[in-house]
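Note that this complex is displayed minus one protein chain, with the remaining chains in position.
The chains carry the letters A and B, assigned in the order they are written, with residues numbered from 1 in each.
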Amino acid sequence: MTKFIIRRLLSLIPTMFVIVTLSFFLIRFAPGGPFSAEKKVPAQVLQNLMKKYHMDESLGRQYLRYFGEILRGDLGPSFRYKDMTVNALIKQSMPNSMLLGTLSLALAVALGIAVGIVSALKQNKWQDYTAMSLAVVGISVPLFVIGPLLQLVFAMQLKWLPTSGWITDRAGLKTLIMPVITLSFPYFAYIARMSRASILEVLRSDYVRTARAKGLKESTVIGKHVLKGALLPIVSYLGPAFSGIITGSIVVETIFLVPGVGKIFVQSALNRDYTLIMGEVIVYSLILIVMNFVVDIVYGFLDPRIAYK
Amino acid sequence: MSTNIGQAVNEFNQQVAAVSLWADAWRRLRKNRMALLGLWVVGAFAIITLAAPILPIYDYTSQEMTHINLPPSLKSAGSIAIQKVEKRIVELKGLVDGGREDLRPEMDKIRAELESVKADVAKNPKSSKVYLLGTDYLGRDMLARTIYGGRISMMVGIIGTITAVLIGIIIGAIAGYAGGRLDNFLMRIVDIIYGLPYMLIVIILMAMFHKDGASSIVILFVAIALVSWLTIARVVRGQIISLKNAEFIEAARSMGAGTGRIIFRHLIPNTLGVIIIFATLSLPSFIMSESFLSFLGLGVSAPAASWGTLVSEGVQGMELYPWRLLVPALAMTIFLFAMNFLGDGLRVALDPQSKNRT
Partner (left out) sequence: MTEEVILRVKDLRTYFKTDEGTVKAVDGVSFDLHKGETLGIVGESGSGKSVTNLSIINMIPSPPGKIVGGEVLFMDADLLAMPANKIREIRGNKISMIFQDPMTSLNPFLRISTQMTETIILHQGLGKDEAKAKAIEMLKLAGIPAPEKRIDQYPHQFSGGMRQRVMIAMSLSCNPEILIADEPTSALDVTIQAQILDLMKDLTARLGTAVILITHSLGVVAGMCDTLCVMYAGRVVERGATDAVFADPKHPYTQGLIKSVPRLDVASGNRLSSIRGQPPNVIDLPDCCPFYPRCDKAMDICKRKYPAVSRFDDGRSVACWLYSEEKLP
């Protein structure tokens, strides 16, 4: 078991390495430097700037320098926000994004599973049809349509909720409601459909027939024999769901003006703020990779058929 | 009496006629009403967008500054303008009759304005334009923009899917068929690319290159195609590995069929079902990805527009001019709905294991 975990951990290193290298060179080869927007910078100033950010060195040296800094946990200074380091910018915005992401994922999982169970047990009844119609909406309608529509209805027309903002605003926790609903909706929909399908499949399985033939109550059959097997696929979906939520949060943060990493990410991409973009990509990738790793291990613990050798 | 027996009543003693996978799938698809509806809607969208240049719609780029932010209507832009002034006059008249004598000069002024507007409308041929779905903030026809937006969105979807499927099939088939070290190597690459935060990399690519105008759409294709083939490669590889040792392949090989022939004549046709299902389900996801980028301002650049661009533009000012958001959002949603129903229907129809399920 420990051996498996260690081996799995070691396999994360090449992925991280590829990500850092790829994004470094991708960005260095991009047309237009970070300072090209600032019109008519005197040559001397530009040279000083280049020197300050070590951009006068050879590409190889820059790469090695950057790699070394990353290993020490230093993502360097931001090109655009003059007095801020990337570490500070991410530190500032990450908690907000994490709060939004975690809440959305939790909501999607909890509601998705609950709705999936109800749908499966009431197959082809009105509860099932309602839930599955809702799920199709969630899968078909993009986030950036749902978000503005919610704003239009609940903030502008009904005036129940603030249009945008964050919990530090006057409206407080109310500002969380729409972003979380928007972000969790597609994943709620996927999880609901997945858990319904997989419960229905397990319900048809031989071992559930055995459990019924033993005279167990239907609630015991469902709770003890059906759910464990049926919900395992959901666990393995958590990795992709989390990665989707990270990307989705970029749009949601833009729509609802949440001061998170996603919002900075778009700005830094448009500003060509190299170090900031790279820092964000690295942090995001690290989170994703660790999340996938954790999901794998948890899955292994839950499924007795997987033996670690 | 005896004619009755052995036929008609029952399939006594008769083998059930063999049904090919495709005929069987089509039969099942036809029974699925939602999937069929999806097929019709997708077909209608395809025809409209393909025929866009010959449809009697306005140019999607032409701006009409006198016609900005007009709501959807069956009336011409000119008569809407006249109506607006007339309504204002009626309002004022009510106030004046109610004792607000001070507003009388204002009313007279607007009456004069009405005349000039009418003259203008009569003189200007553009006033006879009818905007069925309204106009945007530059006075462009929403109907035309939505149709042309759909053209770009669907093109992205189709090209993305085709590249994904082609690259995926080739890599997956090679890995699955060759096995051994090559397989290991290719799958390792797939694993690593899988680990990359796909959308973030696309965003970086788009951010770096999108300012170059027309080439942005090419970059978009490249960016999407770079990462989209992974799933199909895995699926094809898995299928091929499980089929590789099947008896019918064994039989083909024993009859002297070469590797290429086995892959393209036997293995790939047998994985076609899975590929079709994947393609129909990934088409909407490519459309979503593109719109997602366009929404962030990183997708196709003006004057071209995709559904995502239109939604993004519509969000600005949705409180006053909701149709600017609702029209493209609705068009896109209906298409994605239809695609998803069709994809689901195909999955059920083409999955032989679902044959006997209720």
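Everything below uses one rule, namely that a residue touches a chain if its C-beta (ideal position, glycine included) is under 8 Å from a C-beta of that chain, and two chains touch if they have at least 3 such contacts.
A quick note: this is a predicted structure, and the numbers were derived from the prediction, not measured.
**Q** Which one, A:Gly229, A:Pro259 or A:Gly300, makes contact with the chain that was left out?
**A** A:Gly229
**Q** Contact with the hidden chain only, please: which subunit A residues?
**A** So the residues of subunit A touching the missing chain come out as 205-207, 209-217, 220, 224-225, 228-229, 232, 303-305.
Throughout what follows, only the chains that are shown with their structure count from here on.
**Q** Can you work out the whole-Å distance between the CA centroids of subunit A and subunit B?
**A** So the centroids are 25 Å from each other.
**Q** Under the touch definition given earlier, write down the residues of subunit B that touch subunit A in their complex.
**A** Contacts found on subunit B: 191-192, 195-201, 203-209, 211-212, 284, 288, 291-292, 295-298, 308, 311-312, 314-315, 318-319, 322, 325, 329, 332-333, 336-337, 339-341, 357.
**Q** Touching subunit B in the complex: which residues of subunit A?
**A** 12, 14-15, 18-19, 22-23, 26-27, 30-32, 136, 139-145, 148-149, 151-152, 156, 204, 243, 246-247, 250-251, 254-255, 265-266, 269-270, 272, 277, 280-281, 284-285, 288-289, 292
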